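Only one protein chain is missing from this complex, and each of the others stays in its spot.
Order of writing sets the labels: A and B. Residues in every chain begin at 1.
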Amino acid sequence: MTLVTDRQQLAYVAAQAADARVNIELETEGMTLNIGPQHPATHGTLRIITRLDGEQVVWADPVPGYMHRGYEKLVEVRSYPQVTTLVNRIDWLGSFANEVPFILAAEQLMGIEAPPRAQWIRTILFELARIANVSLFLGDMGVQLGALTPVFYAFRDREFVLNQIESATGGRFHPNYDRIGGLKEDLPKGWIDETRAVMGKMRGFCDEMEELLLGNEIFEARTRGIGVIPADVALSYGLSGANLRASGVDWDLRRDQQLPMAWSQVDWKVWTHPDGDSFARYWVRLQETREATLIVEQLLDGLPAGSIMAKVPRIIKVPAGEAWVSTENPLGEMGYYIVSKGDTGPFRVKIRSASFNNISIVPWLLQGVYVPDVITILASLYFILGDIDR
Amino acid sequence: MTFAVELAYWQQSILRVVGVLVAVLLPAGTFVYVFLFKMMSFMQSRLGPMEAGPYGSMQLLAEVGKFLQKEDLAPERADRRLFVMAPFVVVVSAFLVYVAVPFGPDAFFADLSVGVFFVLAVSSVSVIGILMAGWASANKYSLMGGLRAAGQLIAYELPMVLAVVGVIIQAGTLNMQQIVIAQNEGEIFGFGLLGNPYVLTQFVGFGIFLIATQAELTQTPFDMPVAESELVAGYMTEYSGFRFLLFFIGEFATAGAFAAIAATLFLGGWGIPFLDMDANYMNVVGPFVLFGKIMLVAFLIFWFRFTYPRFREDQLQRFAWKVLIPVALVNILVTGLLKVAF
Partner (left out) sequence: MSLLSSTPDSETGPVADDRRVGLLAEITAGLGDAVAATHLIPGKDLWVRVNTADWLTAGRFARDALGCAYFCFLSAIDWLPSPFGKGEDDPTEPPPERSTAIEQGFTGGATRFQLIARTVSLQRHVGITWKVDVPDDLVEVESWVKVYAGADWHERECWEMFGISFAGHPGLRKLYLPGGFEGHPMRKDFPLLARLVKPWPGIVDVEPLPVGADDGGEAE
């Protein structure tokens, strides 16, 4: 009899303890919620530890590094041509755009410049990378908000751009096409006309996205006024790209910096939006995608003839020195600071990736925000994990 | 249920059980295939399942088999009893709704004189099931999904009920069978060919009812409880295998149930206006007519689901309390006035 009573008592105490554990975990004052690293909304393995009060975020701390591959260490043992392969994979949606600043910095140290045809083709592929990257964002933001359909259109129409990149470079996602002094090989026959047709299709896609999402009242209700970033805060955190322009800052490296690329040879417009909220970021990226198609068409029209490779020695040794080149990548400002000691490979490369700065604002930005709005804000900031973690 | 042939009670019971299973599972299965697998895929510019059976028609069967052979998992700290009961509660409420829906002049499970009241009351039993699932899963995401669901489902019960009141005023009865008959034998200013489906006069009520149904089913744009990109699967996250299948079937069966209510109250139920309402063949034709109308209503529900992004919880609540309920109240007022006037 006593045995049964003891066992009953023990069971009762155990049940109380289990309840207490659950209660402590679920106490409404400051529930700690882990968003990620496995989560549909974080594009990749980003972990954000949030402390919630009900549905409001009281404190947020992103923990990156689940995809840290140590690029800056890896490039120290490689030669310059080998680094392009590596560097493709930082921002894997717009890969060609990652190669360009590195190659330009190496060329700056060597004191050479790619011939005009190579510069123009580089610019065309750069803008194609931008279209491929940002068109995914246009659909993906819909998915984060619950509209399941636009992302399929985005993937479908993006295939046309990827086809063009593949037919020119051999790789849909990782072209590895840029070389110090020029390009790997020239464009295939018929590429120019095909690309022109594809640009028309992408403009149709942008119009479709504008109708489906920008004009939707629910989308507006979910994004207007959410995650407002004032311009001075954006600048002090080093936000770049569409995030900066959506806060009203008129700064675009393609226009405001002199680089041996072809942007200064064509007519195009920089889009800004004064609001600085999630809607503004989406709107700016949509306009930029459309603008990119116009840039590509103008570049295709004026493509100069000539060689695509300058005279460079077979074994490339870059003279000693330091150089910094940054470009307006699809995600923002991406730059490489190369320190060279006259060797076949770099001594130190600092990779300045856009998403690193874009996400560093998250602790400041997420204070007092509702959980669904957290998803909206993260989606609108648009980061790629490879870009944050390198 | 009355029969031309006299059947023993136990035979009648078996027939009833089989009948209700068919009535619940057939629309659910059809919705899953036609809307979820095919219509959603076509809208998203893809084909959907094509391998299992001709044009993927056996896919649902394959999915059922897959779910049945899965391991029975439950999280370690889950409240075992609640965890197990929750899916059954949700499914049961769908079954209960069909009890009062008429399928033909003599084909119904129970002819309740307070049919509409019963149906609306019983359809909210699923709220309890969702709350149980969210709490018992011992998972913070599930809990958040469950709490969101509780607020949302209770908030949208009111517009649904108020929208239906207009129909009740017009029909003058709570009996579902009588409402069907009233619609099909009614006349619009003397023109009797189309009957008097209440969707024409109660279009406001129909609209509110559809929106409230969308919210009751936690379909986008009201799917905060199951916000796929935030909470993965909300209150259903920890469920797998047969239990998840029950939730899945429950979701579509409930869709069918609400579509049946909408079809009965607004579209004229099982009847076709120019056909004889008492004829015996209507017992066979009626279910098919009702099924067709259910498909129409469900088409609208799922079309919205695949198009719109989702509301945030507070926007959802604001919409229910500040927009839908006042509009429904005005609708009742106007209906009452017009009913007295004409």
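The criterion applied here is as follows: a contact is a pair of C-beta atoms (placed from the backbone, for glycine too) under 8 Å apart; a residue touches a chain by one contact, two chains touch by 3 or more.
In this text the structure is predicted, and so the values were computed from the model without any measurement.
Of the chains displayed, those contacted by the omitted chain across the entire assembly are A.
When the whole complex is considered, the residue among A:Trp59, A:Trp92, A:Phe155 or A:Trp251 that touches the unshown chain is A:Trp251. Contact with the chain not shown here comes from a single listed residue; of A:His68, A:Lys201 or A:Arg224, that residue is A:His68.
Here the missing chain is touched by one residue of A:Ile90, A:Leu259, A:Ile295 or A:Leu366, and it is A:Leu259.
Annotation for subunit A: contacts to the undisplayed chain at residues 64-65, 68, 70, 72-74, 76-78, 108, 111, 113, 119, 232-233, 235-238, 249, 251, 255-261, 264, 267, 320-324, 326, 333, 335, 337, 339, 341, 345, 348, 350, 352, 356-357, 360-361, 364, 389.
One rule holds in what follows: only the chains that are shown with their structure count from here on.
One inter-chain figure worth recording: subunit A and subunit B are separated by 43 Å, centre to centre, where each centre is the mean of the chain's CA atoms. Those residues of subunit B whose C-beta lies close enough to touch subunit A in the complex are 40, 43-46, 77, 138, 140, 143-144, 220-221, 223-224, 227-230, 232, 306-315.
Against subunit B, the residues of subunit A that register as touching in their complex are 18, 21-22, 25-26, 31, 33, 39-41, 55, 142-149, 152-153, 156, 213, 216, 218-219, 221-222, 370-373, 375.
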